[in-house]
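The structure is given below, and queries will be raised subsequently.
Only a single protein chain was left out; the remaining protein chains are all shown in position.
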Amino acid sequence: MKDIKKIEIIQRPPPPEPARRTNPLARVFDELVRFCQSRSMFMLHYCTGCGAIELPPAMTSRFDMERLGIQPMVTPRQADILLVTGYVSVKTLKRIILTYEQMPSPKYVIGICSCTVNGGMYWQSYATAKVLKDYIPVDVYIAGCMPRPEAVISGLRALMEDIRTGRGDAWKKYYQNYDFYLGNQQRLFGEKWQTPTDVIAEAHHYGMMTDQTLGEHTDLLEQNEVPLDALRTRLKARTE
Amino acid sequence: MRPENYQAVNHPPSNEYELNFGPNHPGIEGNYAFKVKLNGDRVLEARADGGYLHRGFEKLMEGRLWIQNIALVPRICVPDPVPMEVCYALAIEELCGLEVPERAQWIRVMQLEMSRVAAHLFAFGGHAATTGMYTPMFWGIADRDLILDRFEELTGGRVYHIYNIPGGVRRDLPEGYLGRLSGLLDYLESRLPDYDNLFFTNQVFVRRARDVGTMTQAQALKWGVTGPNLRATGLALDVRRDDPYLVYGRLEFDVPTEAGGDALARNLVRRSELQQSIHILRQVIDRLPEIDGPIRCPIPNPLAWNVPAGEAYTRVESSKGELAYYVVSTGGGKPYRVHVRGPSSMHAVQVLERLAVGSRLEDIAQIMFSLDACPPEVDR
Amino acid sequence: MDKNLNVWLDNLLQEIEGIKFRRKSTRRVRIDVAMDALPTLLELLQGRASYVHLSAITCVDWPDDGEFELVYHVWSYETQSLVSAHTRIPRDPGVYLSIYDLYEPAAFFERDIHEMFGVFFEGSPDMEKFILTEWDGPPPMRKEFDSEAFVNQQFEWQPYHPDWLKELEEEGGGVTTRPEDIRW
Amino acid sequence: MTPLDHLLLLSALTAVFTLAAGNIRSAGWIATLLYAAQGLALVKMWGMGYGPEVADSSISFQLLGQTMHWRFDSLSWFFALITVGAGFFSSWFASGGWADHYRAQGNSLRLFHSALALNVFSMLVLLASGDLLSLFIGWELVSWASFLIMGLASTRAMGYAMRYLTYAIAGAMAILMGIVMVHAQTGSFEFAALAAAVPGMSNGTLWLLLLLFGGGFGVKMALVPVHLWQAKAYAETPGPGAAFLGAISSRMGLFALILVIIQLVGIGRLVGMSIPYTFLDARDLLAWVAVFTMIFPTYIALRQHDARRLLAWHGVGQTGYMLLGVVIMDDLGSAGGLMHVFNYATYQAMLFMSVSAIMYRTGTADLNQLGGLVTRMPLTFIAMLVGIIGLAGLPPMNGFVSKWLIYRSLVAEGMPLLFVGAVIGTLGTILSVYKLIHNSFLGQLRLEHAKVEEAPWSMTLPMLSLAAIVFLTGYFPGVVLDWISALQASVGLPVLAHHLGGVHFAQGGLDMIWINSLLIAGIAIGALIFYSTGRSQRVHQLDNYAGGHFLSADVRYQYSDNFYPGLLHLIGPWYRKSFRWAESALVSLTDALSLAMQGLYRQVQPSIYLLITVVIALSWVNIR
Partner (left out) sequence: MSWQELLLELTLMPLLAFVIGLAMVLMMRRIAAQIQRRVGPPLLQPIYDIVKLYSKQTQISHGFIHELGIMMAVGGYIAAEALLPVPGMDGLADKGGLITLIYFLMVPTLGMALGVGQCANPNGSIGISRALTAMLAYDIPFVIVVFGVAFHYQTTNLAEIAAIQQAHGVSGWGMMEMPLLALAALFALQGMMGKQPFEVYIAPAEIATGPMVEMSGKFMGGLFVMQSFQYYTAGVLYTILFLGGGENWLTFLPKIFAVVAIPMTIAMLFPRFRTEDLVRLMWKWPVMAGLLGLAFVMN
C-alpha cells in the first residue's frame, strides 16, 4: 500500500478560538470543568495487548485506581481514556481506531508498553503495527515492558495534570489533521478502509475543521466509500 | 481489505440475531472475540474469532538467536509465563543434552508452582467478576500481587521474568527468600477460608455455575481438553505426574479431580490445585536449603551458540493444561522451527464453540472464564 | 507407565514395513512414515495402542527439499508415552488428508497450518481463516516469506535518536563487550 | 321524533348509504360525516351525560303480547358516545389512503363500510334496548354484525369469525334461556318487572340466572373460560375494523352485564349469594373471573409476535379491569371500571390504527420483521407511544386514572389478592407493550424499510386526535368522570365525588392536573438540563458498540423474538403444561362444535333451530 502518499502534518498555530466568553466567571467555570475532567477518567475495558495484565493490579485493592477517580468502563461510548496496552496487531488496530472514533471527546489515548512507541520487541513481526501515534493521536506514552502498576498510575497522573492545565488536547488533532491519520490508516489497511463513524461530519458539527481535515485521503475515502445504507446521516457536511 | 461488509443486503426473515462478544467486552478474557447467533437467550451458533493478539511468535523465533528467544517466550501467555520459559529451556536442554543442576531444577519447580498459584488466583477472580461478584476479583488479584512481589525479588521482573535460561536459572535465591515465601504461603492459606465463604461455597454462585458448560469425560478426551478442565470431569491426568519433568517425580502431591465437568467443577479443581501448589511449595522450601550446587551448567557463548541438529518435543503442565514446545534445530544459531502448543488453543476455540452452542447468553462469559482460556496462547 | 506395553509397541512397530521407528527415550518415540501410510498408522495407534490424545500437529517447511514435514504428536494416557509421527508431503500443491475423523483436535491444528503454511487438508471441517482473517499476503510461516523485509516495506518507525544515544554511538555503540568476549 | 329516533335513523341511514354507495371513492368521507352527525345527535342528548335524563324512542313493537321499546339513559348514552366515536374515528381512518390500499388488494370497500355502519347501528339498537326482548334482538344483531366485519378479510379470518359465531350463538342461547326464565318467573320482559321480582327469587334461581346471563354476556366480553375466540378473530379483521371492534364491540357484553346484573339484580343480592363450601360469593366469583381475565390473556399476549394479535390479546385482558372495577361496586371502583371502558376504547383504537398504518406502509405486522421505524414514521410512533403509555396505565395518560381508581378502591375495600392480581396484569401489560413498540419502532431499521414514508394524513390525523383525547382526558379526568357519575346514579351505584382533576378525599386522593403538571415540569427540567449542556450529533445506527466489531448491514442485530426469555424460562412451562393443553383442548372442542353447527346450518334454516331451542326452553320452564 505504499502507493498511497504519505503526508506530513504542517505545524501551524491553532486557529483562534472564537471569543464567545466574555464573562470573567467563565474562566473559573472552565477551570472547574477541567478539574472535574481530570479527576474522573473512565478507562475503556479493552485489553489490546499483554500490558493489560498490569491493569488489574493497578485497579484492584493494592494500587486502587479508584482513588484517582479512574474506573473501568465497558463500551467506548462511556470511556474517556483508551489504554492501548502493548503491541497492536493490525487486526486489533482496526478495532482500536473504530473504538477511538466511537469515544466521545475529550478523549485521551495512553500508549502503554514500548511496543506502542516503536514496535518494541516485535519490531520484525509482520502482524503488528509499529507506531501507534501515526494512526491515532497519543497523549501519554508509558514505556517499559511491561510498565509496573506504579508506572501506569504515574502516567495517568501525568495525563491528569495535562487535562487539568488544558494541555491534553491531542484528540483535537484527530479532527484537525484527519487527512494525515486517515492517510496512514489507508496505507496500512488499504484504500477501501472505512469506519462507520463519520469523523468529518463530527469535525464539521463541532467546528473543528481546518484546512488539513480534508485532503486527498478523504477524497479517496469518499471515492471508495460504501454508503452505509439509505439512512443517510453521512454526510451533508461534505457537499456543503 | 475492508474489515466487514457494509453493502446493503436485505435481511433474511429470521428470528435470530447476532451478538458480538469481544474483543472489547468484559465477558471475554483478553483480546479475543466470539460471535454468537441467538434466539432470545439461547445460543444457536457460536464462532470464535482470534488473531487479535497475533504477533507471529513462531516466525519471530526463527529470526532470533536461541538465547534471545528466552525473552520472547513468556509473552506467549501473560498470566502464566513461567511454564513457557521452562518448557522452551527444557527443549533446548534436550537438544544439547545439557544436564541441569539439581538446585536449578528445584528452583524451577518453585517458580512453576508460584506461577500456577498466581494464575489460578487470577482465573477465579475473573470468573467471579463475570458473575457480577467483584470482591473475589479484587481480593484475588491483590493476593496475586504478593506473589509477583516474590517473583520480582527473585528475578527482577513482576510479570516477565526471563529467568529460566537453558542449562539452569539466571541467579540464585536472595538471602532469606524462602522464609519470606513461606510467610506468603501462610498468608495465602489463611485466606483460603475467606475465599471459600465468599465464593466457592456461595450458594448463589454455586447455583449460577452448576451445569454450565458441562463436558463429559468422553467429550473432554475427544476434544483434546487438558489440565484442570480435564480433571474437572473426573480424570486424574496431569503432565507433572504422567510425564514427569524436573523433579516432579520426587515430589508428593495429589491430582485433584471433580466429577461435575461444569464451570463449578472447574473452579473447584483450581481451588484444590491452589492448595496442592502450596503443598508443593512447602516441600520445595523444606528441601531447597539442603541442595547445594551450581544453579546452571556451563553453556557456550549464548550469542554464538549453535544448537545441535535434531528435534525435541517437551511438555509441561501449565495452569491451563498441557503446554508443549516442538523445537527443530538444523544446527544453526537460530531455531529452524518452534511450534508452541498452547493448551488454550483447544479450549478457546473448539471446546468453547461446542460448549457455547445450546447454552445461554448469561453463561457464555462463564464458560470462557471457567475454561480459563488464554487468547495469546491461541494467537501466538 | 507400563514397560511391557512399550516393549510390545516397539516390537509391533518395528515389524510394520515402510516406517522408520526410533525410540528416543522411554517416553518419546519417533516414527517416520510415508504420507499415504500415516492415517493408517494413526488409526492403529489410536485404536489399538490407546494413543487417544492428539497433542499437536506441527508443520515444518523444508523449501530446499520442496517438502513440508508434518509431525503428529500423539500421547497415550495409558502407556504414558508420546509418539511423534513424521511424514513429508510435497510442497506443491500442498494438499493432504485431514485426520479429523480420528482426532477432533486436529481441526484446529489443520486450520492453523492452513493459514500459516497454506497446506490444504481435505476433509477438515473448517478451513476458514482464524487468526489471519484480515491478512491477504502469502502464508507467513513459509520460509520464503521474509518477515523483516515485509516489515520494512509495510511499516515505518518513528525516528528516535536522542543525544545520549549519539554519545554512546560515538563511544563505540551500545554494546560495550563484543559477543565473542562474553563468557558465562 | 325524539332525539333517540334521530340518532337511530341517522345510524340506519349510514348503513343504507354505505350499502348503496360504499364503493365510490369518497364513501368513507361521507360515512365519516354521517358518524359525526350521529355524534351531534348524541350531543343533543347531552343532558344524559350530566343528569338522570331518559330519552324514549317513539318506535315500539308488540311481540308475544309484550311491548318492545327502546330508550336511552345515562348508561346507554355513555356507551353510545364511545360507539359513535369509535365508528367516527375508524371510518375516518379508513377513508383516504387506507381505502385505496384496501381496494387495491381486491377487497370490497362497500362491504367493509357497510359492515362498520351495521355494527354501529346494531350496537346503538342494543344500547337503546328498553326491555329484555329488545335486548336480545339487539344482542343478536350485534353478534351477526361483528361476524360480518370479522370475516371480511380472508378465508382464515372467516374461520376465526365462524368460531366466534359458534361462541356467540351459544352465548345467545344462554341469554335467551335466561330471558325465558325471567318471563316464566315474572310474566314480563320489562326490566322493571325483573328488578321487582329479584327480592322474591330464591338463591338457586338467581344463580341460574346469573350463570346464564353472565355466561352469555361473558362470551361477548371474552371472560376467561370463554375468551379464546376473540384475539384471533379481532386480529384478522381489517385494520380500522379491528380498531372499532377492539375499542367497543366487546364492551356490549359489559353494558348488558351492568344493565342486567348490576342494575336489575343489584349488588346487595350478589354479595348475599355465597358459593357453598367456600368463602366466596357471587361478586367474588365475578371479581376473580375478572382478575384471571386480566392475567392469562396478558401473558399470552407476551408470547405473540404478530402486533395485531398482541393487541387483541390485550383487549381480552383489559376487559378484566372494567369488570373488576364494576363489580367492586363502590364509588371509586365502579367509576374506575367504567372510565376504563372509555379510556381503553381511545387507546386501543389508536393502537390498532397505528399497527394498521405500519401494515399499510410495510405490509407486515410480524414483530420479527419490523424495527427502527421511528425515524420513518414519527407521527405513527407518537400515536403508538401515547397508546402504550395509556395501555400500560402510566401517567400522564388516561389509562392511569382508571387503573388508579380501581387500585384505590381495592385498597379501601381491603381486597389484597385482587389488588395483586391486577398489578400482575398491569406489569405484564407493560412488558408486552414495550415489546410491541420496541420491535416495531425502535431498534434496527431493516433495509427494506429504509425508504418507508409516514402514513398519509387521513390515517395520522385520526390517530393523533385520539392521542390528544387520551392525553387530555388524562389531564382532566373530571370530564369523563362527570358522565360516569351520572351513569352511576342512573344504575344505582354509589356516586363518585370528583373534580376536574380527579378525586379528592382525605386518605390520599388523586389530582391529575397537579400530577401531570408535575411530571411535565419534571421532564421539562430534564430537557432543560439535557439541552443546556453539550451538543450531540446524530450517528448512523451501524455506528454502534458491538464489542469492538464492525457492524454490517446484512446482519440482523435486532433483538425481537422471544423477548423475555428469562421470564419464560420460569413461566414458559406453565404455558406448555396447563395453558396450551387447555387451550388446544378447548379449541379443538370448539372447532368440532362449530363444524357440527356449520353442518346443521347448511342443511336446515337456522331459524328452525332457534325455534326448537325456544320450544325446549319454554317446555322446560313450564314443566317446572
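By letter and in written order, the chains are A, B, C and D; residue numbering begins at 1 in each of them.
One rule holds in what follows: a residue touches a chain if its C-beta (ideal position, glycine included) is under 8 Å from a C-beta of that chain, and two chains touch if they have at least 3 such contacts.
Owing to the predicted nature of the structure, the values given are computational and were not obtained by experimental measurement.
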May I ask you to name the displayed chains that the omitted chain touches in the full complex? A, B, D
Contact residue for the chain not shown (choose from D:163, D:408, D:449 or D:498): D:408
Taking the entire complex into account, which one of D:158, D:184, D:489 or D:539 touches the absent chain? D:539
With the full complex in mind, choose from D:1, D:104 or D:529 the residue touching the hidden chain. D:529
In the complete complex, the non-displayed chain touches which residues of chain A? 32-33, 35-37, 39-40, 45, 60-62, 64, 66-67, 69, 73-75, 77-78, 80, 102-106, 202, 205-206
Which positions on chain D touch the chain that was left off? 371-372, 374-375, 381, 385, 389, 392-395, 400, 404, 407-408, 410-411, 414, 416, 419-420, 423-424, 427-428, 430-431, 434-435, 437-438, 441-445, 506-511, 514-515, 518-519, 521-527, 529-530, 533-539, 541, 543-547, 557-559, 563-567, 569-570
Missing-partner contacts on chain B, residue numbers: 17-19, 25-27, 41, 128-135, 138-139, 142, 198, 202, 204-205, 207-208, 360-362, 364-365
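Here, only the chains that are shown with their structure count from here on.
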Any chance you could check whether B-C or B-D wins on number of contacting C-beta pairs? B-C
Starting from the mean Cα coordinates of chain C and chain D, work out the distance between those two points in Å. 73
Here the gap between chain A and chain C, centre to centre from mean Cα coordinates and rounded to Å, is 40
Could you list the positions in chain B whose residues touch two or more of the other chains? 1, 3, 6-8, 23-25, 51, 54, 56, 59-60, 63, 379
Touching two or more other chains - residue numbers and ranges from chain D: 447, 542, 548-551, 553
Between which chains does touch occur? A-B, A-C, A-D, B-C, B-D
Chain B-touching residues of chain A, taken from the complex the two chains share: 44-50, 52-54, 56-57, 60-62, 72, 74-76, 87, 89, 91-92, 94-95, 99, 121-122, 124-128, 145-146, 148, 189-190, 192-194, 196, 226-230
Which of the residues in chain D end up touching chain A in this complex? 375, 445, 447, 450-451, 535, 537-545, 548-551, 553
In their shared complex, at which residues does chain A touch chain D? 46, 75-77, 94-95, 98-99, 102, 195-198, 201-202, 205-206, 228-231, 233-234
